[in-house]
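This is the structure, below, for whatever I ask next.
Only a single protein chain was left out; the remaining protein chains are all shown in position.
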Amino acid sequence: MCTSYLDDKFVTFRNLPMEQRISCFTKRGRVFDMIMSQQMDRQFIDDIYHLTNKLRHISKSKAGYMFLQNILAHKRAMLYFNQPSSRTFLSFHNACHILGMKTSEIRDPALSSEVKGESDDDGLRTFSSYTDLIIMRHSKSHMAERAAWLLNTFSNRPIPIINGGSGQDQHPTQSLLDIYTLQRSFNNKGGFDGKTLLMCGDLKRGRTVRSLSFLMRNFSDVKVIYAAPKAFQIREDVLEALESYGVPYTIETESLQKVLPLADAIYMTRIQDEHDRDHGDSGKIDISKFKLKASDMVNVKPTAAIMHPFPRRDEVDVEIDVDPRAMYWRQERNGMWTRAALISYIFGVEHEILNY
Amino acid sequence: MCTSYLDDKFVTFRNLPMEQRISCFTKRGRVFDMIMSQQMDRQFIDDIYHLTNKLRHISKSKAGYMFLQNILAHKRAMLYFNQPSSRTFLSFHNACHILGMKTSEIRDPALSSEVKGESDDDGLRTFSSYTDLIIMRHSKSHMAERAAWLLNTFSNRPIPIINGGSGQDQHPTQSLLDIYTLQRSFNNKGGFDGKTLLMCGDLKRGRTVRSLSFLMRNFSDVKVIYAAPKAFQIREDVLEALESYGVPYTIETESLQKVLPLADAIYMTRIQDEHDRDHGDSGKIDISKFKLKASDMVNVKPTAAIMHPFPRRDEVDVEIDVDPRAMYWRQERNGMWTRAALISYIFGVEHEILNY
Partner (left out) sequence: MCTSYLDDKFVTFRNLPMEQRISCFTKRGRVFDMIMSQQMDRQFIDDIYHLTNKLRHISKSKAGYMFLQNILAHKRAMLYFNQPSSRTFLSFHNACHILGMKTSEIRDPALSSEVKGESDDDGLRTFSSYTDLIIMRHSKSHMAERAAWLLNTFSNRPIPIINGGSGQDQHPTQSLLDIYTLQRSFNNKGGFDGKTLLMCGDLKRGRTVRSLSFLMRNFSDVKVIYAAPKAFQIREDVLEALESYGVPYTIETESLQKVLPLADAIYMTRIQDEHDRDHGDSGKIDISKFKLKASDMVNVKPTAAIMHPFPRRDEVDVEIDVDPRAMYWRQERNGMWTRAALISYIFGVEHEILNY
């Protein structure tokens, strides 16, 4: 359509150094748009950790819950999801509702004005006309970044953008809930510093793995193991980032079994075959040695945390669900609370919550 | 997928005697999950009747309505409908809103994580992670029962499940609104005890007819007439249930006309041809003698109540809508109020409402 004028400007922006890009998403020294996990420093991660715990605590009584209902009752959120999602969608939707926000949603592109030939840019400016926050998942990489850049640069009423997953690129709030779950799981076991994180599955195309890896720079003395067949191994840019952070990593391509006993946290992921159109047939690759079976649990540390961003297929046996080391159902629920914390932080109302 | 482990356990559960199954859906002696109409005894039906009337009365003033808005303002509901529905969906949705609940919805399976190969069990546990109530309609029979069983057995945070229609199996809240409508219609005519209920149409595959039939045990001296061509007649399991309750019934296969004058309540239903894939072509069967025409109304008792669960095609002439015996539009609206009553009952806040 008519966006080549903006396309060029956005390419220029994307070529800026990371710090400058990040500063575009910052207002008054704080996170304003949440676009990529590189925006999260240790202070931010710890702030969200405490804020999340406080939110959960307050919500347990009806009086506390009603207090939260009033926190952002004067704000409206828009959830724009052009990829199938139930988990991330519902998690954000309920996070908004916990804070009293009213919500609107576009989940099926066929129902929107895209079908009439409207540009993505105009669509996003439209959403920003009616609401105070856009939470978006998009099949194209960098669409959340473009949206935030667009509003911050050209709109006289910029509103915050939260990236709920963009292409094969990033899923920063997933990494936020993952790191929260790791901090909480190891809270009475010396914290997450010094621990070994094993990530297994489709590391190449799984944006959750990418985003979580970028957070490792914030922790001391952590080690990372990537376990996957060669065809699904982690991309070079992530390894380069880890090297620049000084975070040691190991690549395991034969089997999950070999590295299982070394791990404090085991982060399992599914094969992302919805991306197969672009990358060939992943069905031909043998992934049978990169699944977690109930019988494997004897080789897992008694203090370990088993995680999964979901949805799962058969990477983790259902029998493991009742094992106390299985953290994935709690991890999922943590997502709603960390997202509520993030939203309240972005709107600058965290002190009202912390002072309750 | 990975659910065969649970499949076996659920088969075992389903083979338990009805009382034991029902007790799985009961907490502290009260209905917790609403799965099948066999759960409803006369006390429950009467409680919901009074609660519904009280809710309607309170809602008439703005002050009363605002009181109701606060009743469950600290709870969030999830509506999961994988079959097309507007009536049941909207009825529940607005029932939740009347009580101040915030709602989330999954109505199009293509938007959910099912497309990524997630099991139904994991999907339901996910919904339960974010909300306090799941209202579900599902194309597979027994899915609501499985969901309730799953959460009550394996989750450390079970939330109530309400069955909004499961396959060709049951639709218990429809029977609840039907029985409410019958009680209300005959409130000044001696009550529903002793009356004759005529049900007509696709009795074989209509889950509303099945669920309503199971409620007949709760009333004294009622008679049931099933009018339909042989191919659409009521199934054996329902007749066996009536026999065990001691409720007399008649089967009429020639025409509605023959039995019309005998009925106090006439419950019309449409042909459920969306199920035709499984059961052959229902279009070949002559149903012309099982429709209610405006000209038939002279043969209907002056005190009768004409009902229909909707949607209708041409089973009931539109001209009949203005006849005072036509109860179906009120019946539809009753659905919202009885569902609001049910939800408040399940959350144990009915005394707050009754004491207003």
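Going by the order they are written in, the chains are A and B; count residues from 1 in each one.
As a convention for this text, a residue touches a chain if its C-beta (ideal position, glycine included) is under 8 Å from a C-beta of that chain, and two chains touch if they have at least 3 such contacts.
A quick note: this is a predicted structure, and the numbers were derived from the prediction, not measured.
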| item | value |
| --- | --- |
| Touch criterion as defined above, residue of B:9, B:87 or B:235 at the omitted chain | B:87 |
| Listed residues A:27, A:76, A:258 or A:325, member touching the removed chain | A:76 |
| Interface with the undisplayed chain - residues on chain A | 1-3, 5-6, 73-74, 76, 78, 102, 104, 106, 108, 110-113, 115-118, 121-123, 125-127, 129-131, 154-155, 157 |
| Interface with the unshown chain - residue positions in chain B | 62, 65-66, 69, 81, 84-87, 89-91, 93-94, 97-98, 107-108, 270, 274, 310-314, 317-319, 321-322, 329, 332-333, 336 |
